[in-house]
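Chains shown are a subset, placed as in the full complex.
Chain IDs A and B follow the sequence of writing; residue 1 opens each chain.
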Amino acid sequence: MFIRNCWYVAGWSSEVVAQGFLARTIIDMPLALWRREDGAVVAFEDACCHRGAPLSKGRREGDCVRCMYHGLKFDADGQCIEIPGQDHIPPSMKVRTFPVVERSKWIWIWMGDPAKADPSLIADTHWLDDPAWRSLEGYTHYDTNYLPIADNLLDLAHLPYVHASTLGGSEDYATNLPLVEPLERGIRVTRWAMNTMPPAFIQKVRPFAGKVDRWNIYDFTVPGIFLMDSGMGDAGGGVREGDRSNAAMFHSCQALTPETAHATHYFFAQPHSFAIDDAAVTRSIHQSIVEAFEEDRAMITLQVRSLAARPDFRMRGIRADEALTKFRFLVDRLLQVERAGMPAVATVSADGVSA
Amino acid sequence: MFIRNCWYVAGWSSEVVAQGFLARTIIDMPLALWRREDGAVVAFEDACCHRGAPLSKGRREGDCVRCMYHGLKFDADGQCIEIPGQDHIPPSMKVRTFPVVERSKWIWIWMGDPAKADPSLIADTHWLDDPAWRSLEGYTHYDTNYLPIADNLLDLAHLPYVHASTLGGSEDYATNLPLVEPLERGIRVTRWAMNTMPPAFIQKVRPFAGKVDRWNIYDFTVPGIFLMDSGMGDAGGGVREGDRSNAAMFHSCQALTPETAHATHYFFAQPHSFAIDDAAVTRSIHQSIVEAFEEDRAMITLQVRSLAARPDFRMRGIRADEALTKFRFLVDRLLQVERAGMPAVATVSADGVSA
């Protein structure tokens, strides 16, 4: 069960090239993504309307696609325009298409009611191609549902435990509970850790001599978009009061896109605004993130496997669960709204409970 | 759900040697196939009647088989004739056997009511061992149900698309709709493509200088036996009028045998009647078929996977589906007949709809 009326990240722009197709499944729907000759991305369901053969194995013919099983040809709107051996083509011979928007290196797709596909709902991720920031393109894949990954992102207290040698600093970091605030379609989390040890990844590229004041401030919005202002400066140097002049700053862009109920695409980048002309710095930061995300994946995959083996297990909440509990509540609420055919936007009140 | 009262191809004669066993599952029944000392093939269910141990791991003792778990011994009729430590052997200690007929290099097995196992129902495949024809023995395995493979064989319009570099010629081939006629237990398909490009595989062994007139005429009968008279001659050279004196001719013999609902054995050969003493020609033709069948398998496996991911998907028919639609109707009809305990032979009228 997935929220349909929302924008999912379908891929990096670089994954859909001028020729050929990208075959990718999103919320249980196999898709064939391709570019028209004008460069616009088209998303077809990856099944010929005749007998379900994969169109991603088809042949591009200009702005059309030919199924290479029995030769049916479709235009960019999905309408069949040729059936070998047959003159009449019923209008119902059509493959489904999905609204697509390409922006700041990400391709966004709307899996629900096309009439509701409002591009203004797409999150701002300009850090991905802003000349003042640098990052590399990341992708990984989980053999789990997306919600345990969302849980992970919604409680950064895990940093010093799961990521001791990458993103985590000293364990006092975990004792600072964040401020959790509702957004119209998500949660805002504000964490400050004052006078704490800098994490290993920053010491590799921009070392601090002593302790730091560190912030992680992020919006996590449906379906699973994580956009984080983060960084650190010398402890007591005034970053919390707003002086970031000597701070190291990042603006992480991450997107969870469910493939199926048991698999998830994970797109990520870690833009930084210092040393932007030093490619080695950008590579080192990216490599640290990749290592850290493998640490997350190992833990979450084991957690999911453990829970699958224990249908009797009941989780017990702690205070640090506030953000993830509110986000799961919001997801349930939006699913109910969609099931009921109600308007797609719900409001979460300050206590995270109403609609 | 499979038709039981029919002859399935269980294997090539060469697969069941004088000693040992061939373990093979057919329509969900694990079998142990072996030869008596007189050469006759015997088919046992591959499960000792005691506790289900595989008899294909047993020991041949003359025309008997000993289970190598607890030592029970069975004669060629499946009757237990020895139980270690026990004098009395109940007549019910018996493994099930199945009627078998070996003919023209294929071993046929009857999986239904033995009283109905009429060898005259076995299709004529004499091309497999006729001295005027040559072929090699082919086998492949699908991780899919057999019906999508039958669909593929029942619409050869796929040749120029799926097999562009092997069996297919130019794409005009697909625009010629075939004549589809009912048989008592199958479908007859007659396709002619006039003045079309010769396919790549014939050019490797018996090249044509220009275009050809090409025919594919085949019977496809239950459970999945495909026997095809095919060939081509110089365009306008009179092959359609009956003059095959300068034509290249084939008589393909293919058999789909379901292993389970999700797996299929595929036996095939492509006998040719020209250059029969040139082993390189026979090998080249066989290799082309093997390559082409891998092309089919890639497409069909993707199609089946795609459909499995889309329980909501509904196929939309085109005129070229006539033969496959009628064959699926026939299969459903025969399954109903068997379920109802009615006679095993149904009749399909000219419109493919009655019984």
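We adopt the following convention: a contact is a pair of C-beta atoms (placed from the backbone, for glycine too) under 8 Å apart; a residue touches a chain by one contact, two chains touch by 3 or more.
Quick caveat: nothing in here was measured; it's all calculated off a predicted structure.
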In total, how many copies belong to the whole complex of which 2 are placed? 3
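Note that in this section only the chains that are shown with their structure count from here on.
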Whole-Å gap between the CA centroids of chain A and chain B: 48
Seen from chain B, its contact residues with chain A in the complex are 151, 155, 157-158, 160-162, 171, 174-177, 298-299, 302-303, 306-307, 309-310, 313, 315-321
List of chain A residues in touch with chain B within their complex: 25, 28-30, 45-47, 49-54, 57, 66-72, 83-86, 90, 92-93, 260
